[in-house]
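With one protein chain held back, the other chains of the complex are shown just where they sit.
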Amino acid sequence: MLIYIIRRLFQTIPVMLGVTLAVFLMMHLIPGDAAKIMAGENADEAQIEQMRENLGLNDPLYEQYFRYVGNAIQGDLGNSIRTNRSVTEEIFTERFWITVQLAFIGTGLAVIIGLIAGIISATRKYSIADVSLMIFALFGLSMPNFWLGIMLIYFFAVDLKMLPVAGWGTWEHMILPAITLGTGGAAIIARMTRSSMLEVVNQDFIRTAYAKGVSDKLVIYKHALRNALIPVVTVVGLQFGGLLGGAVITETVFAINGLGRLIIDSIRAHDFPMVQGTILVCAVLFVIVNFIVDILYRLINKRIDLN
Amino acid sequence: MTEKILEVKDLRTSFFTDEGEVKAVDGVDFSIEKGKTVGIVGESGSGKSITSLSILRLLQEPVGKVVGGEILFKGENLLDKSKKDMMKIRGNNISMVFQEPMTSLNPTLTCGEQIAESVRIHQKLNRKDAWAKAVEMLRLVGIPSPEKRAKQYPFELSGGMRQRVMIAIALACNPELLIADEPTTALDVTIQAQILDLMKKLQEELGTSLMLITHDLGVVAEMCDKVAVMYCGKIVEYADVKTIFTNPKHPYTIGLLNSVPKHDRDYEGDLSVIEGSVPSPFNLPKGCRFAPRCPHARAICQSELPNLETLEDGDQVRCWIHTEKWEKEEVGAHE
Amino acid sequence: MSQPQLQTNAVAPVKPYNAKAARTKAFYKKLAKNKAALAGGFIVVLFTLLAIFAPVIAPHDPIHIEITKKLEGPSAEHWLGTDDKGRDILSRLLYGARISLTVGVLSTVLGAFVGIVLGIVAGYYGGRIDSFIMRITDVLLAFPGILLALAIVSVLGASTVNVIIAVAFFAVPTFARIVRGSTLSVKKLEYIDAIRAMGSSDFRIIFKHILPNIVSPIIVQATLYIASAIITASALSFLGMGTQPPDPEWGTMLSQGRSYVAQAPHITLFPGIVILIVVIGFNLFGDGLRDALDPKTKN
Amino acid sequence: EEGAEGNEGTDSGSEEAAVEGGNLVFVISQDAPTLDPHGMNDTATTNATSQIFDRLTDYAEDGSVVPMLATEFNAIDDTTWEFKLREGVKFHDGTDFTAEAVKMTLERILDPEFASPRAVVLNMITEVVVVDDYTVHIKTKFPFAPLPAHLAHNAGSIIAPSAIEEENSGGKKVNDNPIGSGPFKFVSWSPGAEIKFERNEDFWGEKAKVETMSFVTVPEQATRNAMLETGEAHVIQVGSSDVTYMEGIDTVELTSVRGTRMDYLGFNMNVKPFDNLKVRQAISMAINKDDIVNGILDGQGVPAVGPLAPTVVGNYQGLTPLAYDVDAAKALLAEAGFADGFKTTLMVNDGNKERADMAELIQAQLAPLGIDVSIEIIEWGAFLEKTGAGEHELFILGWTTVTADADYGLYALFHSSQHGSPGNRSFYTNTRVDELLDLARQEADQAKRDEAYKEVSEILVEEAPMVYLQHPDFIYGSNGVASGLFVNFSGTPFFKDVQLAK
């Protein structure tokens, strides 16, 4: 297992390199000039040129890239063009943990709601509960989440005054964003769990369990669920990526100061180092979570050969 | 006459599909005596598995449903039992071994757990005792170093070992009746020999009655006391094993026996065959189901379904040839 | 040569019938039985028609500004009211169907095309090419989708075409993976070996034997993807990186109107509902297709 | 000062019971990129740093320049101004405010290596001479009348020498360590989210009423509105289109200020057909400014008659703008040889809904002339680059006369030495205008200056290098605020006197 973990860790290296290269190139293809943006609306040519030189934007691209990767390995992601502060420091402040928190709460919510709904649906196929849950799931899947977020604010915060509109900190602040973020994932997980359960229920070993005299309940929770979870677990990992992306929107709507907003702000400001850094961190986070999911997956599903 | 552990009377099971009703089992009668082995043979799709699933009431309702008949287990009709009672019977009084050792075990539970579960449910043993029992069962079915194997997952075992685990599960509670649905079909011959041997030994030791479903006539010849030959959801011949192999009466049984290439005998020329193929379950012939393929078929065969008649030697055959009506029939309706 | 000694299946239905038609019929029958899929199909067809005939149906010019009539609620003249510049919302929604559906369909087609090519090549040839392509999809997958799209749009500039490209871009790994998986499983089937043993070229095998047999999962995935493409496009609009005004893309309408949620809720409500309905339509239809194409599901 | 109107509507509901202290929440759409008043040239920075730093001079409500850290100021010759400084002022770190602080601060912003984007506001200064602890002389390149107005700008914020020294010696940057002498002290900052302030108990003037204050960044307008509505936010800047709605909410008070900003539709006069005067005039006449003000600003602004807002010193509102007359416009266009119109592109920067809305409206209003406008929304940096390099046709932009002096409002936009990125993105050249602008810049006599600016304005209206669209109001909404909110003409709010409601 340990060997597997180490090997699996090594496998992430080319992915990481690919990610840095992709981000780096993308950011450098962007029209516009960071120096100009920094200098402001009323700045003159000389000031801009000065700024460009300071930022090292006049070096060849590949040099900039190698410098970047070299530094990144040492945990130095450069300095923000906009604020001139260390990107690493800027990212790994509170805001990093806020986004991680948000994404995990969102994932947790999605998993809990999704699993419960999926299991209920699968065990009561075609019942009213099943149909309505699946309709809900469909809605959850079909709703643009910024819209959902704004609707939630107006309903729960402005009209009912039950919850705060925006911000982060107390548990009340977390409810609406988590719902906004988790809804899509919950819908997907619910549908996935349902179909996975229904598939598993038709398998031979379930019949074996019944033939042993195992009760319905135990068959569902001990025999079926465990196996049904296998595809669901992988989806959860991928969902996490979706949630990180969704955080961009959720954080914007709920004015949460997380990585998502940092990304948007940086993209707008053409703050290359910051965009590179944040996207890299998101990708790393995603890769790590999927790495964990992979390990979990192997724990649940012993069939996969560890070698 | 010894005690009948299981008596199946006019069992009818249907599947209600989009295309219509499939009468998978259509009036099956047979019985199993204590300690004896009954073999059920027949073409693929003839209803062997469905018969066994009907006995344990493991059909997927509401698509598949027992629509008639009686299943008397020690005199009590299983079809009248409540769900809870059935749960107590399954795995305890009657257990089952399935065909596919690869898919019939839960991939996410250790082998030991899967055996112990059965014991825990029926014998109310605690975790530790159940585990001990599981290890003991593994030893009984001839798995080397059972303590280690019990902790392994099915994927870590070979096909033959998995089938042994299946048998261990089935026999863990010392059932009175074991139903084995093609327990060796997926296995290699040398492994099959191991498994059959094991089953025979255990059956003798434990006195279990056995219902053995197979399409391998060799297995039947080796294992069974009585044989039921099924065709299209019906038993066409039911006799003791010697009669079936030496003096088969039904044209299908005869055809079947003749079309098997023997490994221990030489012969020249072509195999004798049964022409045609099994009718579609949606388009069953009106009369005898075998009539379209039967070399002897006459008019009555096409129009009327024969009954399962008991002949003087105790052989039960579903064929007009063995009835009085036959002599009166015109020849040449077929072709 | 001697006549083979047996006749073919005497009992199988011998009535002459067109096999393909029968199979298609069975497919439609299954689809038709699925009410949800029917509803989904109906929605999809309806909106496609609305989009096509928008110029005929639309009561007003979708980009005609009548600033004095802004933010009016539904009335006889403007059934769904007017937006923040006094344009007719109904007309904009109708014309918007053209853009939104095009974005959904085109980006899916584009992404699916590239994904299919990559997936088939990876699955069929295996080995190094496979590893290489799969590493690329890994990289693409490591980017949260919307971020990737955002990055692309910010490189290329915000416009409908670029949204299509961006959304298509992140469809690629999804399709590549599905196609690769299906290709691998179809490749294992014996008929592929049989046709190879016949001396067939790779080209023929891929296009005649593999591709047709993996269309079902592709079509299902595509239908579902159209749904998420529409949503993604609207999310990009929300972030100001989508279709640009005055073009009435639904997401743009929704996001432009969001500042008026409190005072003129109708201008977000209607585009929101329309997106919801259409996305539900595609989802339902995709689910239905999946069920109808899947031999395992019966009811 | 002709035509200068005072600000209006700055009083908040004073009948509400006020409390001492409390935490004031100001919700903003964009966080300040820096807390260094020399660091960036944008509104968010100004808003935040204005609370922390004082300047030598300040703008009064009516836009006139009044003393602040300086007690009096006079031009002692053509190019030298003398400033007498307030005594007894302490910076937040307890150090004293002296002439040295003025010198260090101004030299910092002018340092070419430091490359402050705001240097442009003060780059006519050549030398700062410390006469004694409380007297400084400031010398300019040329006679520069509006210097006190320029020093009142946020760029003229006086930073504590201790902070500058720490920065120079490699310690904390001013950005992280903003030490001023203003009514609020900086407490903490989580960039992109929140800046926290506390009351300066040792303030030289009347102390702030609230105990603490935070600027919370909320990018989504709908969310900001919701926050104001629920009272989660005490103050926000309200979008003009939300004014009507906000007026309907009992708890929300609105404060509206006429600004010095001018939004305009620019022509690139180097490209055809915009080199043609008639074409420019035709377009000017085809655009209905009232529609823009009423439709987009919801009436929260005034249509522009010329380049200067009524709040700018030196403006002249007696101008006769080219009248809105579509038929006449058509005729003019036909005269110019474009009877069937033409195709062109209108560039706007992204992230500004009102500008995008204006673009759409202009697109619609030019359609009857046969002018087929396609809108190109591009990113801010690229927008500045392209318009600066002359790679554009039509564009929409705004110019805020941050000093409220006509020089700042005209020189960069219309002087031929300022072509391209310095501000003259129309590439307008007129020797008479150049002459007048130079003259007025160096003239100390305000009446003479006004005269020059009047003539410039008349020429500019006639020559139409751009269409002067509107001067938008700055509107602030408050909820739970008893009194004291002041917003100046460039939209900067001051919270010193704000008292929260019970």
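The first chain written gets the first letter, and so on, giving A, B, C and D; residue counts start at 1 in each chain.
Quick note on the criterion: contacts are C-beta pairs under 8 Å (C-beta built on N, C-alpha and C of every residue); 3 or more make two chains touch, one makes a residue touch a chain.
By definition in this document, contacts and distances are computed from a predicted model.
Between the names "Alkylation response protein AidB-like acyl-CoA dehydrogenase", "MnhB domain-containing protein", "Na(+)/H(+) antiporter subunit B" or "Dipeptide ABC transporter ATP-binding protein", the one given in UniProt for the chain missing from this structure view is "Dipeptide ABC transporter ATP-binding protein".
In the complete complex, the hidden chain is touched by one of B:Arg127, B:Lys242 or B:Lys325, namely B:Lys242.
From the options B:Ile71, B:Leu196 or B:Val236, the residue with contact to the chain not on display is B:Leu196.
Contact residues of chain C toward the unshown chain are 1-2, 4-9, 12, 14, 16, 18-20, 23, 128, 131, 189-191, 193-201, 204, 208-209, 212-213. The chain not displayed touches chain B at residues 43-44, 158, 160-161, 188-194, 196-197, 215-223, 241-242, 245-246, 255-257, 259-267, 270-275, 277-278.
One rule holds for everything that comes next: only the chains that are shown with their structure count from here on.
Simply put, of A-B and A-D, more C-beta pairs touch at A-D. Central chain by Cα centroid: A, whose mean Cα position is closest to the mean of all protein Cα atoms.
Comparing the centres of all chains, each the average of its CA atoms, the largest separation from chain A belongs to B. The distance from the centre of chain A to the centre of chain B, each centre being the mean of the chain's C-alpha atoms, comes to 53 Å.
With each centre defined as the average position of its C-alpha atoms, the distance from chain A to chain D rounds to 40 Å. Averaged C-alpha coordinates put the centre of chain B at 91 Å from the centre of chain D. Multi-chain contact residues of chain C (touching two or more other chains): 154, 157, 258, 261-262.
Residue positions 30-31, 150, 154, 158, 252, 264 of chain A each touch two or more of the other chains.
Those residues of chain D that touch chain C in the complex are listed here as 220-222, 225-226, 229, 239, 241-242, 244-245, 291, 294-296, 350-351, 353, 356-357, 359-361, 363-364, 375, 377-379. Here chain A touches chain D in the complex through residues 30-34, 36-48, 50-51, 54, 82-85, 90, 93-95, 150, 153-154, 157-158, 161, 164-167, 252-255, 257, 261-262, 264-265, 268-270, going by the rule given at the top. Looking at the complex, you find that chain A touches chain C at residues 14-15, 18-19, 22-23, 26-27, 29-31, 138-139, 141-147, 150-151, 154, 158, 238, 241-246, 248-249, 252, 263-264, 267, 275, 279, 282-283, 286-287.
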